[in-house]
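Missing here is one protein chain; the remaining ones are kept as they sit in the complex.
This part shows subunit A:
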Amino acid sequence: MSAALEARGLVVRYGPTTAVDGIDLDLARGEVLALLGPNGAGKSSTVEVCTGFRPASGGRVTVLGHAPDDDAVRPRVGVMPQGGGAYPAVRTGEMLHLVADCAAHPIDPGRLLDVLGLRHRARTPYKRLSGGEQQRLALACAVVGRPELVFLDEPTAGLDPQARHLVWDLVRALRRDGVGVLLTTHLMDEAEQLADDVVIIDKGRVVAHGSPAQLTAGDQTELRFRAPAGMDTAGLDDRLPDGYATTETTPGRYRVQGRIDPGALAAITSWCADQGVMADDVQVVRRSLEDVFLDLTGRELRP
């Protein structure tokens, strides 16, 4: 069986600007791949090529074993374009029924309206829906045809936390039922929560790739604590094995980077005791994808 999605050396150019600069992607059926990056990283351009809306300027993409713009692919793929899409005056229920009519074995549109909390808006024109409601309708349209592969471009942008968790549940259910999902996001926790595989892109290039656990794993943990400002931490580094580094990030807040095991923790607290200070608010922090992004690019993910 062919992979759900495979991209090799994908390039997208708009005139002189290169939006996507040689990206590789692999997505198996029943897996969730998150494309993570800040605005303008090239996520939507990548999705537009994979969904056949835009030709690649270079490289090769196959979707379910076909070219992305092959007519044979479209019935098998569900797409949620960024910001959704519908006739401005169409009623919510009408739009979902129309998309359902385009599929051979659709999910009952009424049921989807119920679970996505759109039942009471079924007769409301699309242009009067809130942004979050338009997003949920777009999501319903993407999955109603029982596709094998779903593209979700920023599925939770602009959603409140409750609706976001609903979308997460839906993505997990898609994965459980064997649907491949490519989603783009600039939310770290979303990628960490949902994805089997995360591809972090910035300025059109892949800066890191792996499972959330791999990307945040191992000796990348750190310990944070509060203590009086201005302590000389050189003595602490002497007590710890090589490879640890302590910094005072802001006055009174300290960070020890390195592998935080019981020995390291004991060394830190005993050093504090020797100084006669009480280490407060001690936290062992697993490195987040946010930190990974910051380390790799030197920039914050969110503007």
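The criterion applied here is as follows: a residue touches a chain if its C-beta (ideal position, glycine included) is under 8 Å from a C-beta of that chain, and two chains touch if they have at least 3 such contacts; residues count from 1.
One rule holds for everything that comes next: contacts and distances are computed from a predicted model.
Undergrad: Unshown chain, UniProt name, "Fe-S cluster assembly ATPase SufC", "NADH-quinone oxidoreductase subunit E", "Acyl dehydratase" or "ABC-2 type transport system permease protein"?
TA: Per the UniProt record, the undisplayed chain of the complex is "ABC-2 type transport system permease protein".
Undergrad: So which of A:Ala3, A:Ala28 or A:Ala103 would be touching the chain we can't see?
TA: Only one of A:Ala3, A:Ala28 or A:Ala103 touches the chain omitted from view, namely A:Ala103.
Undergrad: Which one, A:Pro81, A:Pro155 or A:Pro212, makes contact with the chain that was left out?
TA: A:Pro81
Undergrad: Hey, which subunit A residues sit against the chain that's not shown?
TA: 51, 53, 71, 74-77, 79, 81, 83-90, 94-95, 97-99, 101-107, 115, 126-127, 138, 141, 143, 145-148, 166, 169-170, 172-174, 176-179
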